[in-house]
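Notes follow the structure.
Here the complex is missing one protein chain, while the rest keep their positions.
Going by the order they are written in, the chains are A and B; count residues from 1 in each one.
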Amino acid sequence: MADVALRKVVKRYDDVEAVRGIDLDIADHEFIVLVGPSGCGKSTTLRMIAGLEDISDGDIMIGGDVVNDVPPKDRDIAMVFQNYALYPHMTVAENMSFGLRLKHYPKAEIKARVTEAARLLDITDLIDRKPKQLSGGQRQRVAMGRAIVRNPKVFLFDEPLSNLDAKLRVQMRIEIKKVHQKVRTTTVYVTHDQVEAMTLADRVVVMNKGRIEQIGTPNELYHKPATRFVAGFIGSPAMNFIPCRLEDVGGTLQLRLTDRIAFALPPARAARYNALPRTDKLLLGIRPEHLTESHAHLGPGVETFDTVLDVTEPMGMETLVYFGLDGTPVCGRVDPNAGATDGAPMRLAMDLNNMHLLNEETGIVL
Amino acid sequence: MADVVVEQGQAVRAARARKPTSLRNVLGRKSTVAFFLTLPLILLIALLVLYPAVYSVHLATLNKSMQKFVGFGNFLFLFKRDTFWMVVKQSCIFAVTAVFFKALIGFIVAHFVHNIPAKGQRKWRGMLLVPWVIPPAMSTLAWLWLFDPSYSAFNYTLSFFGIGPINWLGDNVWARFSVILVNIWYGAPFFMIMYLAALKSVPDQLYEAAAIDGANWWQKIWYVTLPMMRNIIAITALFSLIVTFANFDIVRILTSGGPLDQTHIFATWAFKVGIEGSDIPLGASVSLFMVPILAVAAIFILRDVSKRGNEA
Partner (left out) sequence: MSTLAIDKAGPSRKVKYGSMSRDRAWALRWSYFFLVLFAIFFLTPPIYMLITSLKSSAEISAATNPWWVFHPTLSNYVELLTSNQFLRFFWNSSIVSLAVVLVTMLISVPAAFALARMKFWGSATLATGVFLTYLIPDSLLFIPLFKMLAMVQELTGITLLNRWYVLLFIYPTLTVPFCTWIMIGYFASIPKELDEAALIDGASWLQTLTRIFIPVALPGLIAATIFAFTVSWAQFLYPLVFTTSVDQLVLPVGITTTLIKGDVFNWGQIMTGALLGAAPPLIIYAFLMDYYIAGLTAGATKG
């Protein structure tokens, strides 16, 4: 078990910087998820921690030792790959014990560890099978078993669930979480799926274009995104961004969305945004769940407006409604019984207590 | 218990880190390992392929006793001999005709095999590839016996139709026909196998789409099969052109170049002049004449192969 630290880590391919100076501290036992769109540098970062890619600049430390030039096998890490990378000619047991056999562990010790890992992952029955005879989920378990038996300092997961179907993915996600709760090994997990990131991580690292956008617990990222990228990336359906500006009307600070629609900001928000120049181009960031049907008992800071719905999507427990505000498409979540119909007018309520205000040019959440 | 093991591992690593021997680093480096892994290959190619290839150019510039440098003397000598031009002509006729018919027969047979139900294909394919599997020196002996002047099984059979007897290997036209026939017999199965593999890789949906568009069988071959197989046809034909052009076994055993050097091709004539006639420089000169045609074919193959690589 160990902590992992990245100090100004850079990865250059010829002229292209895939990773542009990353600082990250991962505590012992922590489950960290690197998430971002494809090409954001998350996999490269993971592979640099593994030692599969050389570092162009900066330092990587595992357990306090700088491991920049240490080959993968001496870093005491284990990795689970997207396509499992099981050795096709070996049985499950041989797959799991390969690393230990290479290090000449005593036979009894190997057997004990494999048995223990197989029990933990519930694959005891499969121990003598070849990977070809296993289902996707079972292969994934074996790949994890191969990591566990090594008892490494760090687990590295490279999009391990991407090859599984949606249902199995949810199941394995829970499985991975359970395993981590048992073995408590420091884990770095890469995914492009923000749901996976949110559900698994102690802390999520959102990456974009080779840089870290924000590091935080899932709830922090969801409720206090630092940038437009994070705000838009985390949460599904994604946060709405509506062009807006601030106006002073009779001593109160107003948020004007369209010529027709303007809301007085709640006092706490007004105080926070009062210092902003009124000329700035701003974006209102509001999540769909804070755009609901209007009803009689609206709390303070919840404002209503009328609109015409373009499309509705009944999801069962809720209905997603889509409409336009001056050409900007907006999504809201209403009660299935609220009577939302395609093309029909509807009165909606916006919870300004949960709003975000962003600078349109810099993308920073104000 | 597991913790103890981990600590042991750490101790080992610490010890290793403390005394990093530079030799170990160099030996463990990827490029060093790669170098040693490819070294035997490089040595083999350099010493036994590239060096002799260059050396044969040197040999070609010496006189018969290999004492004196004669420059282009051997080449000029060859240009003046009728036999040489006959060999050039026969080599080209031999290679082009044989490759053409190998490709044609291979394509036809592959199509028929592809046509029949899948469960029978394996059996037929296995049977039809037999000529390619038998060492050509051995099978050519069987042909030699089939062509035998006094007991020829072919002439025996043809006599029932009132044809013959044909002097298969003694008459210069028939001898040329015979060596080409045997070469086609030996090489066509290879084309068949290559085309069959290519045919299998054409998705059925394309034929179904063509059928829906109203294509008949001939249009299917012309507009679907051939374009899809163009690359493999080209590579196989070029490859076969090289092998056929450089052929030795069949002509050597069937006719030894006779009658009157009429069936000699570069390889057999180079052998006759260089080894049997002990004029090594002249033999080397003869075989060097294969290089231009081989080089052109090789360049085209390489282009196609790298194209395939880029597509993949």
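Keep this in mind: a residue touches a chain if its C-beta (ideal position, glycine included) is under 8 Å from a C-beta of that chain, and two chains touch if they have at least 3 such contacts.
Computed from a prediction, not measured in an experiment: that's the story for all the values here.
*Asks:* For the unseen chain, which displayed partners does it touch in the full complex?
*Replies:* Contacts of the omitted chain with visible chains: A, B.
*Asks:* Thinking of the whole complex, not just what is shown, which of B:94, B:168 or B:271 touches the missing chain?
*Replies:* Of all options in B:94, B:168 or B:271, contact with the hidden chain holds for B:271.
*Asks:* Looking at the full complex, which residue from B:74, B:90 or B:139 touches the chain that isn't shown here?
*Replies:* Selected residue, touching the omitted chain: B:139.
*Asks:* Check each of B:76, B:93 or B:127 against the chain that is not shown and name the one that touches it.
*Replies:* Of the candidates B:76, B:93 or B:127, B:127 is in touch with the missing chain.
*Asks:* On subunit B, what residues meet the omitted chain?
*Replies:* Contact residues on subunit B toward the absent chain are 28, 30-31, 33-35, 37-38, 40-42, 44-45, 48-49, 51-53, 55-56, 59, 105, 108-109, 112-113, 115-116, 122, 124-139, 141-143, 145-146, 148, 151, 153, 156-157, 185, 188-190, 193-194, 197, 217, 232, 235-236, 239, 242-243, 245-249, 252-253, 266-267, 270-271, 274-275, 280, 283-284, 287-288, 290-291, 294, 297-298, 301-302, 305-306, 308-309.
*Asks:* Considering the whole complex rather than only what is displayed, give the residues of subunit A touching the chain that is not shown.
*Replies:* Touch with the absent chain occurs at residues 50-52, 71-73, 77-79, 81-89, 98-99, 102-103, 146, 150.
In this section, only the chains that are shown with their structure count from here on.
*Asks:* Roughly how far is subunit A from subunit B, centre to centre by C-alpha average, rounded to an integer in Å?
*Replies:* Between these chains, centre-to-centre, one finds 57 Å.
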